[in-house]
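Presented below is the structure to which this report refers.
Every protein chain but one is kept in place in this view of the complex.
In order of appearance the chains are A and B, and numbering begins at 1 in each one.
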Amino acid sequence: MLNYALRRLLFAVPTLLAISFIIFAILDLAPNDPTGSLPITIPADVRANIRHQLGLDQPMPVRYMKWCLQFFWHEPLALIEQWTGLSIGDSETRLRVTSWSTRSPVVDLIVERFPQTLWVIGMAYVIGVLIALPIGVISAYRQYSWFDQLGTFVSMVGFSVPTFFTGLLLIVIFSVQLQWLPSVYDTNHKVTDWASFWVQVRQMLMPVAVLALYNAAQISRYLRASMLDNLDQDYVRTARAKGLRERSVVAIHVLRNSLIPVVTVIALGFPQALGGAVITEQIFRINGIGQLLIQGIHSADIPLVQTITFLFAIMIVLFNLIADLLYGVLDPRVRYD
Amino acid sequence: MTDQAIPGRRRAATRRAALVSRFLSHRGAVAGLMVLTAIVLLVLLGPLVHTVDPQYLDYLDKNHGASWKHPLGTDNLGRDLLAQVLRGGRVSLAVGVTAMLLSIALGTIVGVLAGFFRWLDGPLMRLVDLFLALPLLPLLLVVILLFRDTLRAAFGPEIGIFILIVAVIGITSWMQTARIVRGEVLALREQEYVLAARSIGTRPRRIITRHILPNVLSPIMVSAALGVANAILLESALSFLGLGFPSDFPTWGRLLFDGVNFMTLTPGRVIWPGLAISLTVLSVNYIGDGLRDAMDPRAGGR
Partner (left out) sequence: MGLKIFLGSAAALSMAATGALAERGSDGQLNLLYWQAASILNPYLSGGTKDLEASSMILDPLANYDEAGNMVPVLVTEIPTVENGGVSEDLRTITWKLRNDIVWSDGTPLTAADVKFSAEYCMHPEGGCNSAAKFTDVESVEALDDQTVKITFSVAKPFPYGPLVGAMSPVIQMAQFKDCMGAKAPECTEANFNPIGTGPFKVTEFKPNDVVVLEANENYRDPDKPAFATAVFKGGGDAASAARAVLETGEFDYAWNLQVEPEILAGMEAAGKGVVVSSFGPAVERLVMNLSNPDPALGDERSTVAHPHPFLTDQAVSRALSLAIDRQILVDAGYGSAGKVTCNVLPAPDMMVSTANDWCQTADVDEANRLLDEAGWVRGADGVREKDGVRLSILFQTSVNSVRQGTQALIKQMWQSIGVETELRSVDASVFFGSDPASPDTIQKFYADVEMYTNTFDGTDPEKYMANWQCDEVPSPANQWVGSNNPRFCNDEYDALVAEMGKTASLEKRAELAKRMNDVLVSEGAFIPLVHRGDVSAHAASIEGVRMNSWDSELWNIEDWTRVK
């Protein structure tokens, strides 16, 4: 297993390099432009000069190599310097990956965004998973009971009604009509005591609910399906025949074997949720990583988009590896050698 | 050769009959099938009964609630909502179902191959990683740049865009299915009956179709139901990038998106398209449930 993990990690390096190049090529080909949101009164020659200043008229491979140098060499050095306080070489003139729209290091932007993304989106994801697991298990165990029918209904509607609708619906009800909850997330809010903690809870309530519903819908469906497959298996009959208590049959044998597809969904969903919760982030103005990414895309901020997308690529590769390793833990028959 | 084939065909026929009868005894599946058929009939025949042009702007009657003239009301430019939902359903259903089938097919093939053949596992799964990592929006902009005008020239504006949308949605949403199917196949591969089949020299193709595929059907059916919802909504997102159909071409996703800001003024604008999408997805889900139960080799035990 360890051997396998190491080999996969080793393989991840060329994979990620290839991915980074393909992402860069796509961003370069994309027809959107960093001067697109400038006031229309700015004449074309000034725009051309700005494009030149950003280096957009250099050949694509040159710009890619520059990004690689900045990301794989300058950024780690800058990080080490920040941690140790040492200065290595000529740190003054070393260029970090710099966003075109803010003219500041991209990594600093991401670090600034990470707390609220992790708090809200991460929390919503965890809650979604925690809701989904019991719903999936009970739905399968009592297939076609009223609980199962209700679960099916809620989760399919939850998945087919987009978050831009549920988010706005919640705002209209709880912020406009009832005036209970804030509709705008305050990213500067600091939790220092119980009162401020309560404020934080209130501003997280609606976005977390919207996202948790969406994620739980998906995960619970897969778990239910997988549970149904396993409940009919011979080993379940054997376990029951051996006189094991029903609860431990379900919890230990069935659930464990049913988790394989669910582990995939959960592992894959996490990086996607962090970057893909854009709509929810926009509706509630949470301004996390997803919002940073989408604003970068709209302003054609290639260094920013490239860096964020690449960091997500790393996460995806890692989480897929974790999922694969978990397969082996959940089902000893799955072997990699 | 021929005298062996005949009993084979007869066996297949009886199996199919059993399958159909099992499917028909599944209450949810029958209900789902009926609802879906009703929706399909409505969007196909509805415009023949309700003959209002969905793109006609009855400007003086804008933002109206339900009336005899406009049974579901009108939008802010005076377009008839019923006509729009009916007409929009054709595209949404067509895009939703075809794109879903494409993505399920791609995902299943990749997943089964990767799970079954070890030497394919590495490369295929790295391909999955790549597709998962691609930034969707810029990718779509590139697709518009490269293919819109070519396809438009080759197939005309509507068919060309339809092909583009289905291909784009299918190609960007198969990865989850592939990962899940592969995970299941990895476990199935080591099951006693598969090992037994392999040891008596059964060809891989037969093992896959007879032993593997029927057992990975449940997650595929879930993916299918979720995939329809995903495709219908993604289609509306595409039209916002200028990739989808022209802006005055109604689809369910687009109607819902356009109507969201009018939620308090004319609630019908979000209720009806939302309901149409949810009903479609629910019925696909129940049909999937029924299919799974009917094809499950161990079904009937419970």
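Note that contacts are C-beta pairs under 8 Å (C-beta built on N, C-alpha and C of every residue); 3 or more make two chains touch, one makes a residue touch a chain.
Note that this is a predicted model, so its numbers are computed, not measured.
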(request) Can you work out which residue in A:T35, A:S160 or A:N320 touches the chain that's missing from view? (result) A:T35
(message) Contact with the hidden chain only, please: which subunit A residues?
(response) 29, 31-54, 95, 98-105, 109, 112-113, 168, 171, 175-176, 179, 182-184, 187-188, 281-283, 285-287, 291-292, 295, 297-300
(request) Go through subunit B and note every residue touching the omitted chain. (result) 55-57, 59, 62-63, 76-77, 79, 141, 144-145, 149, 153, 157, 239-242, 246-248, 258, 261-262, 264-265
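Simple rule for what comes next: only the chains that are shown with their structure count from here on.
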(message) Roughly how far is subunit A from subunit B, centre to centre by C-alpha average, rounded to an integer in Å?
(response) 24
(message) Could you list, by residue number, the parts of subunit A that touch subunit B in their complex?
(response) 11, 15, 18-19, 22-23, 26-27, 29-32, 143-144, 152-153, 156-157, 159-162, 164-165, 168-169, 172, 218, 221-222, 225-226, 228-229, 231-233, 257, 260-261, 263-265, 268, 272, 293-294, 297, 305, 309-310, 312-313, 316-317, 320, 323, 327, 331, 333-335
(request) Enumerate the contact residues on subunit B facing subunit A in the complex. (result) 28, 122, 125-126, 128-130, 132-135, 137-139, 141-142, 144-146, 175-176, 179-180, 183-184, 186-187, 190-191, 215, 218-219, 221-222, 225-226, 229, 232-233, 253, 256-257, 260-261, 263-264, 270, 274, 277-278, 280-282, 285-286, 292, 296, 298-299, 301-302
